[in-house]
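What follows is an incomplete set of chains from the complex, kept in their original frame.
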């Protein structure tokens, strides 16, 4: 249950009520909001006259629910806006892993040359084998920061576990929580205490309900800037790496107030269909796309088979524009 | 292995060779074609001088493979064409089940009013419970035929098992093999002996490889007019009815020469996102869409929750046109 307190209630009293009700306490637009378990269905006796408004739920999808906040949340990424009424699709490009200054600089220049604004690059790679390339870690993050400073780009990179989350929060413009870390409460808790945008990738074995509840960990801690990212779920089909769940995207757009970004690169795992899938995603009126591209995919240290060349990325970008327009959106 | 015989080889000799090699024997463009298991990797000794051309495969996806026939197959649906270089997306609409003459007539008139040409309607319903509505059977089929005759529409309906396949082949313009019947060799064999277009729906538990191999049963029996239909696979996600596999569509478009039609209605199972998903499908440059619509979905005898009203269908149709244009296609 979400309880919005009267304006007259002081911060201290709100905090006391939160303790009493074992509720989360956040402040939105100068309103004190308490969030209890969805198991609570009625305003506690004695509180009626302290409550401005309340919402009852049949699941723990509460702050993220359209029934609480009907309009899509608006989020600032640098000086760009997604969500709200912006009708903009943020095209984020860059390599799977930051491998060297020369490599990430080439990607940065690609993004600049197309008039785009946001650069991705993995530093802390959540590999499934200890014997694979594990990413450059902090050094990679510093290379991303260098690109940000030199080119004025916004950057996004991933935290793989709670041991380095503070570094990512400090330096990245968007904090990406990887699919394998979606349940990591060490990360989720840290992200709830910043105001930077947090992009949560859906675990490939996670239900939509669990996915949105991961967002609730961040929202209920006080960070309103949460973006959901669908990147393919694991199914019996092995002809493709994962199965991009666009039915799930329809579900998220219908039930939640959170912006949705899509990652077709990890879903398909092969370059051949990524531009086509990106057009399909765009036609759904989404808030962003995350596409892997590498100056020379053949020598990439991770995910070589799914990174577009810069030429392929450029062609794809141009093909996305008319599709976005057909549904009233603009690629930014 | 596929072997194309010299033009000089007689039909009788070709037939004898087929028996000898335990191969299928079909005739395409006046060429005799023999298809053996993909386990055969070399032209049998003694046959070298009878072979015009041959193709070796690493799976039993042979006649359907791009490596055999690089261009997409072209198929006539009434006086319309899909596949080949037509760049057309056939929008097929109609109710889940034919329920009455009045109901199916209303659907026929909707299709006519939008300038569309193809009407769907289930007669033999493959229900999972014996206690549900099982469809009108042959009487339903006769109602569809009546609409065809009165309005000049082409019709498509489904066979659920081999006991009534001959009726469907006789009367329907496109023979639909339902998802639950994808492996039904009684149906597949019968369909291989007609030249009518056959639309095979992917089993919701079937791999892409198995799906295409079902098409091989029809192609290797001599019917070249096979269409694949992706309609959602079963995954762990239960917030939606099934998971529409657009990564799989990318795979099919990349690996096979068969036209692909999509059915977002069964995938999502709820009306709210079907127009949006239909736009996503259209943006992939597909050969058709199968959308359920009912004059009054609330009283539908099957799949009530996923059938669009005629108004919703009309709106969706208009929204599809600019998306199709954005990728060089036309909705027909």
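Should a chain be cited, it is by its letter among A and B, assigned in written order, with residues numbered from 1 in that chain.
Just so we're on the same page, contacts are C-beta pairs under 8 Å (C-beta built on N, C-alpha and C of every residue); 3 or more make two chains touch, one makes a residue touch a chain.
Note that the structure is a prediction, hence the values are computed from the model and not measured.
Here 2 of the identical protein chains are placed; the entire complex in the file holds 4 of them.
Here is the rule we go by: only the chains that are shown with their structure count from here on.
Note: centroid distance subunit A to subunit B, computed from Cα atoms, is 37 Å.
Contact residues on subunit A toward subunit B in their complex (touch as defined above): 205, 207-209, 232-233, 235-248, 250-251, 253-254, 267-268, 272-273, 276-277, 279-285, 319, 322-323, 325-327.
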